[in-house]
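What follows is a set of notes on a single structure, which appears directly below.
A single protein chain has been omitted from the complex, and every remaining protein chain is retained in its original position.
Labels run A, B, C, D and E following the written order; every chain starts at residue 1.
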Amino acid sequence: MYLGDEAWPDLGTYFEEESLALVPLGSTEQHGPHLPESTDHVIAEAFAREAADRTGFLCTPTVNVGVSGHHRQFHGTMWVEPPVFREYVESLTRNLTAHGVDRVVYVNAHGGNVPHLREVGARLRQDEVAYAIEWMWDESIPDLVDDLFAQNGPHGGPKETSMIQYLEPELVHDDRLAEARDGGVASVDEADTVMHGSRTFYDAADNTDNGVLGDQTDASAEKGEQLFEAATEQLVALCEWLDDQAFADLMPEDHV
Amino acid sequence: MYLGDEAWPDLGTYFEEESLALVPLGSTEQHGPHLPESTDHVIAEAFAREAADRTGFLCTPTVNVGVSGHHRQFHGTMWVEPPVFREYVESLTRNLTAHGVDRVVYVNAHGGNVPHLREVGARLRQDEVAYAIEWMWDESIPDLVDDLFAQNGPHGGPKETSMIQYLEPELVHDDRLAEARDGGVASVDEADTVMHGSRTFYDAADNTDNGVLGDQTDASAEKGEQLFEAATEQLVALCEWLDDQAFADLMPEDHV
Amino acid sequence: MYLGDEAWPDLGTYFEEESLALVPLGSTEQHGPHLPESTDHVIAEAFAREAADRTGFLCTPTVNVGVSGHHRQFHGTMWVEPPVFREYVESLTRNLTAHGVDRVVYVNAHGGNVPHLREVGARLRQDEVAYAIEWMWDESIPDLVDDLFAQNGPHGGPKETSMIQYLEPELVHDDRLAEARDGGVASVDEADTVMHGSRTFYDAADNTDNGVLGDQTDASAEKGEQLFEAATEQLVALCEWLDDQAFADLMPEDHV
Amino acid sequence: MYLGDEAWPDLGTYFEEESLALVPLGSTEQHGPHLPESTDHVIAEAFAREAADRTGFLCTPTVNVGVSGHHRQFHGTMWVEPPVFREYVESLTRNLTAHGVDRVVYVNAHGGNVPHLREVGARLRQDEVAYAIEWMWDESIPDLVDDLFAQNGPHGGPKETSMIQYLEPELVHDDRLAEARDGGVASVDEADTVMHGSRTFYDAADNTDNGVLGDQTDASAEKGEQLFEAATEQLVALCEWLDDQAFADLMPEDHV
Amino acid sequence: MYLGDEAWPDLGTYFEEESLALVPLGSTEQHGPHLPESTDHVIAEAFAREAADRTGFLCTPTVNVGVSGHHRQFHGTMWVEPPVFREYVESLTRNLTAHGVDRVVYVNAHGGNVPHLREVGARLRQDEVAYAIEWMWDESIPDLVDDLFAQNGPHGGPKETSMIQYLEPELVHDDRLAEARDGGVASVDEADTVMHGSRTFYDAADNTDNGVLGDQTDASAEKGEQLFEAATEQLVALCEWLDDQAFADLMPEDHV
Partner (left out) sequence: MYLGDEAWPDLGTYFEEESLALVPLGSTEQHGPHLPESTDHVIAEAFAREAADRTGFLCTPTVNVGVSGHHRQFHGTMWVEPPVFREYVESLTRNLTAHGVDRVVYVNAHGGNVPHLREVGARLRQDEVAYAIEWMWDESIPDLVDDLFAQNGPHGGPKETSMIQYLEPELVHDDRLAEARDGGVASVDEADTVMHGSRTFYDAADNTDNGVLGDQTDASAEKGEQLFEAATEQLVALCEWLDDQAFADLMPEDHV
């Protein structure tokens, strides 16, 4: 069920009986010469809506702008500062609990949001307000991702390219895939991001010219569909597991 | 041009030449038994995209959750606290200026966001970071609104109902319009919101049972179309006026 | 009863029996060539003290500096930033409740404070700490204001001029009333403050040369007295109504 | 010159030529059974206005509520939390500099405000925004205070009692002076506030029953006048000294 | 008992039975040409560990960097801004209470930390989270300090020099004591820090060339030992007194 489509009286029964919300979060940021800036929020919303459709759990509207300051050198990247993002997500989540929601899955498709969602989730749990966890689709199917791509790339690579080819094909510049690969860094190992144990880079522009990594020519809509199906199954399973838990079991352990 | 659809290299020319962004902001909140909770952000996004299409100015993705704590008693209303909303919008806007944007129209369709957007805009201008102003569609066409409806209602009334009937007809429960009117407060004058010069109410639930005001049976998709056309023209004119100004003329006056 | 004049043991009975405080708030800001910068806090304090005298409710000392950044271009205007003002008023009000106060009237005479006092009041009520509402004298007697003045002006106009002529006549430069009118904007309609539905101005200096609006020559101490009497009656009535309510009835409604 | 009394055009010359502002700050808090809660802000305002009258420097309206949480157990004490007080004073002072003020004397009559005013002053100076310093009347005339009173008391004692007897005699309950002494702690040495080198008390209520220290029967309006005259001379001298300094000499030293 | 040395299971008994923690806090800042920048945190840690050893109470690791912005002009001084210091100490202390600690002695050896520790302590007590008080060694033995030194100096003087000569002799440049005295301000009275009752200086560099006051040639390790022994006894006595109190007796008084 998509919250945005519903009139309030039609949500009463859900809140009485269920208490789980899927909150999609992404980013609006450069994804190379071939992918749209909406890539991450399009993916997050697709997963959250699909899982909600299949299970009957509630999906909320999407947080479209996240923590993307590390892409600031590229035209159009939008972002909010990390403390602001955390406050926004925390406030939004706390207020959801006014209706009875007590467990939340942050359906997230942007790596830059991860530590912030974890921090918010830890705080909400510690306060015993809600149990909120972060989920990223590719983390749920690491073996399939490895199987499908030789160089999947952490940002704007064939993994995300395939996904948008499947979800929003008209937004992919298929004629720029080789350009994306050749103007970026095909292999993450070559990206030279760690120096004597320290991550010495901060911005995408520090180690790529066009903002992306991996071999984009390896992408296809068919692979996108495979990824989407496999990861949706994982998300559905996560929601069902979460729904089965007693709230008390999700809350912090007692002091030893 | 819709920022979310573009790949970054395709935005370079725009940022060199233009510097205006339309940022749609709405809310996700109860709009009575007949309208979807997405009402305000659907309307905001429709206006911003339409004006961007007609003019070539840039439209960003939408901020879907705003300041709606005064609807908290109704299922599904989402909100962030006012300071959080201001921080989020301010951070998002400041960062847009990294690419050259220096004037912003907050295409807003939720009254509860207004003072906060004004406060953010004043701060950005005072810092000479950007000139950002708030626009609400119904404020731009007050005479037409008055002409079309006897009781337009400030929230969930025939004005917003007509708009959604036009923009997203499948999301309106047309069979509940009389129920919406009868269970709410048809006339704002009757809503009893001011006592000896003081606004004594804080929440929608203080003076309406179902969360809405006005006579919803007076709505139609045709009226929605009229409103949309008329207000879009105003928004287009505003953008063009704004684009014509020298940046210095938009900045604060000098001390006397 | 004026709190500042009392020794603490003499307040014990009041706090046992009553729980209402009148808190005057104004600004220190330019009011044109004819009125003193204290105009707003002088008016606020006069109303609060008078209503306290007539009813026996408690009046606190005045907050003299408010949200007046939009008058910054004129010599002597003092202000604090909006978040600071909100924090100050909220902290002051929360702490008043330590003694038993649970309802507060913000006797406010400065339009720029309004949204901030509303925001603070909403927060205090939501936390069930106190029921605090904002009152402005001219909002309580709109018909009389309209009757007395052809062009009353929202700032430094004949309405405020009459009030200071009545309350502190020696602080009015009666010989500058025509100058005030001619150097300002006589008619608000001419002030050109809204463009295609958007309020495009932020500072008083954007649309007036001397900082004021309306026709000041229309002012008189007699009119000031009429206004003061009429609005005081409204404030007294508001306090009495408020005092009659059960605290629970002033608190937020339950979730539907 | 008192800022509140002036119309803005009449301040232009001052700001061109002078750049010093006296800002009175006090508290609204219990001062025993004999003194009004306004004691501290009445005293602060009296000194600031008098020094302004004698010198022609600018005096602003008064900050009436300060850091008085340590008197919270007594009816009527008003306060804001320390961070809020600092923010309020800092914002107010920063904004004064918009008109050309670059040195400020915080004419303070409440000990609880001191560290906070020092902290704000340090920050403003470090940022090279203004040179703001805190002044307390009794600190400027320690020998006279010692001469006049055997037990002057740090709060609500004969020192402050004499001052109010002189400034606002009708606000003193002269018939309660012995009661004030006997119900409080006559000698600070007996107040038992330090334990093995640690100040172990936080609130006035921790060591006095009626909130005051010292021997109030030792007070008189004549002594108040002496104190007022002597301390005013000090304040005048301080302002003149300050006015004589080059701004650069008031700013932080360079790094060694 | 030193918390840092213990494995968690070995602390269980302590937290069951005792509830007092000694938290050492100092600074890292210039102490003249003869003393190390660690002076204050070395002293704080020495006292806290010694008192813990003698009594069995718990000593935590040390907060090494405090509020020392007023020494910023001298090489190597480290500091955090006052609000940051307060937040750090408050958060650290609140979290200690998770294990049962409900009374804390801030064993502090830096004057610049004092008002901030008092502010944090007041807040923690008001919230009834813990009773935390600040202790400085020299405040506990004022007579001995006066006896031992003609000019003890508030910073980097013979008092602190003696202490480091005793605690960490290899860190004192004994050959620079006369240089320290001659390049600084031997007598505090001569430091010219108060003007007509106002403290007009903010930084150490405002009134000393080398950052220190007092006559350092008057220092010796023997005096340091005397001071250390005498003040440790005071700290031990304070802890024992604190331990003897009922928690309720340490909490705020009720409203009168």
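Going forward, a contact is a pair of C-beta atoms (placed from the backbone, for glycine too) under 8 Å apart; a residue touches a chain by one contact, two chains touch by 3 or more.
Given the structure is predicted, the values throughout are model-derived calculations rather than measurements.
Among E:112, E:197 or E:211, only E:211 touches the chain that is left out of the view. Looking at E:12, E:142 or E:169, the residue that reaches the missing chain in the full complex is E:12.
Summarising the interface, chain A meets the missing chain with residues 69-70, 72-75, 82-83, 105, 115, 118-119, 121-122, 125-126, 133-141, 194-200, 202-203, 205-206, 231, 234-235, 237-238, 241, 252-256. Within chain E, the residues in touch with the undisplayed chain are 3-9, 11-12, 14-15, 28, 30-38, 41-42, 60-65, 69, 72, 74-81, 84-85, 87-88, 91-92, 95-96, 98-99, 171, 173, 176, 210-211.
Heads up, the rule we're going with is that only the chains that are shown with their structure count from here on.
Looking across B-C, C-D or A-B, the pair that copies the D-E interface, with over half of its contact pairs the same by residue number, is B-C.
Superposition on CA atoms relates chain B and chain D by a rotation of 120 degrees, given as a multiple of 5.
Between the Cα centres of chain C and chain E there is a gap of 48 Å.
Residue positions 255-256 of chain E each touch two or more of the other chains.
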